[in-house]
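Sharing a structure here in structure tokens format.
The complex is shown incomplete by one protein chain, all other protein chains being positioned as in the whole.
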Amino acid sequence: MNLYELPNWLEWLTALLIVIGATFALIGSIGLARFPDFLTRLHAPTKSTTLGVGSVLIASIIYFSVVDSFSLHELLVTIFLFLTAPISAHLLAKAALHLDLKRVEHTQDQRHQVQESQDE
Amino acid sequence: MTKLLPSPLLSLFLLLFWLLLQNSVSAGHIVLGTILAIIIPLLTVRGLDFRAKLHRPFRIVEYLILLMIDIVQSNLDIAIIILLPSRNIQPALIEYPLDIQGEIPITVLAGTITLTPGTVSAELNHDGTKLLIHALNVKDHDQMIRDIKQRYELRLKEIFKC
């Protein structure tokens, strides 16, 4: 372990960002474990984990910019995650609809009305 | 000029990407990054089968800030739903009629919907006029559709002019 000294308020800010990020990641994983069907499970990790990792990466940017030279490359991972999270979520939702997985009973489905009206 | 730089925005993006990846702005990296930023678009321009025209580029910044605020907001909402012990959620599959056209605007809108409050875009129908959205907890469908239209789609319409 090899932590450097930071100015006091920056240390608090970094610590706060890390704690927020870790908490959101945990909440996302709890949602993944607890929600009743696949399409609702999809909501938890795609959002909470992205924000959780995002704030951890911002904390890393602040920390290394202060103790080392100015460093922004963690921004690449953040941008990459924010660009790719919707794509994988979209593909997984598509796959789940294609396989017609079980949904919780009170899921309101508007598709059937529309499909019927298209058939007419 | 157009021959050497088929898409200036892509070149600028590649140069920035290279500098971020190397994590330095020394002269050598700028030269190497510029060479890559010229060569890569020249090699890949034939594969570029879509073009996006930005009519109001500066509205993008406003859009991104709005998106950032909404992402934080949506995370708080989802966190509350996850942590509350009661399981009283009302999921729904909703057809969303699209007003905008074109691959890039629809892609941006679908990504926005996935990143924001309790909604995941699930499928685009074959002629690109309706988007199927799965919502985690929704009371009033029409209200939700109106919200998305006013908050995101109108702004995207202005940015892409379509």
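All chains are identified by letter, namely A and B, in their written order; residue positions are counted from 1 within each chain.
As a working rule, contacts are C-beta pairs under 8 Å (C-beta built on N, C-alpha and C of every residue); 3 or more make two chains touch, one makes a residue touch a chain.
Going forward, contacts and distances are computed from a predicted model.
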Record-based protein name (UniProt) of the chain missing from this complex, from "Multisubunit potassium/proton antiporter, PhaF subunit", "Carbon monoxide dehydrogenase", "ABC transporter" or "Peptidoglycan glycosyltransferase MrdB": "Multisubunit potassium/proton antiporter, PhaF subunit"
For chain A, residues in touch with the removed chain: 1-4, 6, 11-12, 14-16, 18-19, 21-23, 25-26, 28-30, 32-33, 38, 41-42, 45, 49-50, 52-53, 56-57, 59-60, 63-64, 67-68, 71, 73-74, 76-77, 80-81, 84, 87-88, 91-92, 94-96, 98-99, 101
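Keep in mind that, in the parts below, only the chains that are shown with their structure count from here on.
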List of chain B residues in touch with chain A within their complex: 17, 20-23, 71-72, 74-75, 78-79, 81-83, 87, 89-95, 110-111, 114-115, 118, 120-123, 130, 132, 134, 136, 141
Touching residues (chain side chain A, partner chain B) in the complex: 24, 27-28, 30-31, 34-37, 39-40, 42-44, 46-48, 50-51, 71-73, 75-76, 82-83, 85-87, 89-90, 93-94, 97, 103-104, 106-111, 114
